[in-house]
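Report on one structure; see the data block that follows.
Entry: chain A
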Amino acid sequence: MSAANSNSPAGVEMLRVTGLHAFYGESHILHGLDFVVNRGEVVTLLGRNGAGRTTTLRAMLGLTGKRSGSIMVNGRETIAMPTHDIAHLGIGYCPEERGIFASLTAEENLLLPPQVASGGMSIEEIYTMFPNLQERRASPGMRLSGGEQQMLAIARILRTGAKLLLLDEISEGLAPVIVQTLGRMVRQLKQRGYTIIMVEQNFRFAAPLADRHYVIEHGRIVETVPMNELQGKMDRLHELLGV
Partner candidate 1 sequence: MLTRTQWGFIALIVAGVLAPHLGVYPTFLMKCWCLALFACAFNLLLGYTGLLSFGHAAFIGAAGYIAGYSIKAWGLSPELGILAGTAFAGVLGYLFGSLAIRRAGIYFAMITLALAQMLYFVWLQMKFTGGEDGLQGVPRGKLFGVIDLADTLNLYYFVFAIFIVGFLLIYRTIHSPFGQVLKSIRENEPRAISLGYDVDKYKLLAFVLSAALAGLAGATKTVVFQLASLTDAHWHTSGEVVLMTLLGGLGTVFGPVVGAFVVVGLQNQLADKVGSWVQVIMGAIFVVCVLAFRRGIVGEWMTLFSRKR
Partner candidate 2 sequence: MFELLGITPQALYSQLLVGLINGSFYALLSLGLAVIFGMLNIINFTHGAQYMLGAFLAWIGLTQLGPWLGSPDFSLNYWAALIVVPLLVGALGIVIERTMLRHLYKLDHLYGLLLTFGIALIIEGLFRQWHGSSGKSYDIPEVLRGAINLGFMYLPKYRAWVIVASLTVCFATWFVIERTKLGSYLRAGTENPRLVQAFGINVPLMITLTYGFGVALAGFAGVLAAPIFTVSPQMGADLIIVVFAVVVIGGMGSILGSIVTGLALGLVEGLTKVFYPEASAVVVFVIMSIVLLVRPAGLFGREK
Partner candidate 3 sequence: QQKGGLKLSDGVVKIGILTDMSGLYADLSGAGSITAAKMAIEDFRAQEKGNVFPIELVYGDHQNKGDVASNKAREWFERDKVDMIGDLVTTSTALAVMPIAKQANRITIVSGAASTLITGKNCTDTNVHYVYDTYALANGTGKAVVKQGGDSWFFLTADYAFGHSLEKDTSDVVKANGGKVLGAVRHPFPGTDFSSFLLKAQSSGAKVIGLANAGTDTTNSIKQAAEFGIMPKQSLAGLLMFLTDIHSLGLKTAQNMYLTEGFYWDFNAETRAWSKRYYDQHKRMPTMVQAGVYSSTMHYLKAVKAAGTDEAKAVMAKMKQTPVNDFFAKNARIRDDGRLVHDFYLLQVKKPEESKYPWDYYHVRQVIPAADAVGPAANSECPLMKK
């Protein structure tokens, strides 16, 4: 994985999902999803509860049950790869349920994910970004408050050098100040050339950050809204999301 730098040309395709189907056991959740994300872009996946946004992220990492279709990451087909190999293509995942390891300390949690590419953030940078974590570095993961866990979940993938970040509801349960910090962070990351896919419920948070919004309903993309068309499509979004 070459580290994408900030002036890499936009339009280089980072991720292409075509005809993605995914299942949990018997239940068919994704019904042929298609979307594309270019290097350095921030896109959001919007939708109502249960639309299948989280499932989309999980399917990209092979964490759902059966799946079919095609997921090209940097030109490589990953649909048949085992999860741990997909991660090594440079993908960082921050799950909806945060996934903090209770038996590890905050710092161990932070250091846990292995480096998948060069150019990750240093611990110092991370602690400057999230001072709370520095303060609680020695406490066991399960003792952190909900919000602290959320910060830790994001922080630890920034260390790994992954350049494609899958962020699931990161603004969830955070104090407004922190949400603002996160907003700044996403911008910063984008400037550094990261590619980000965000699943968001908080439209106000996501709207100004994203280059493009995909709206998912019943496991399909039902609407694509580029940044510049946002104003015009507000009504449609309203209808789809109840915003």
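The definition used in the following text is that a residue touches a chain if its C-beta (ideal position, glycine included) is under 8 Å from a C-beta of that chain, and two chains touch if they have at least 3 such contacts; residues count from 1.
Behind the choice of candidates: all candidates are chains of the complex that A comes from, given by their letters.
Nothing here was measured: the structure is a model prediction, and the numbers come from that model.
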{"item": "Touch assignment for chain A within the complex, options 1, 2 or 3", "value": "2"}
{"item": "Contact footprint of candidate 2 on chain A as seen in their complex", "value": "61, 63, 82-85, 87-88, 93, 95, 99, 101-104, 108-109, 111-114, 116, 157, 160"}
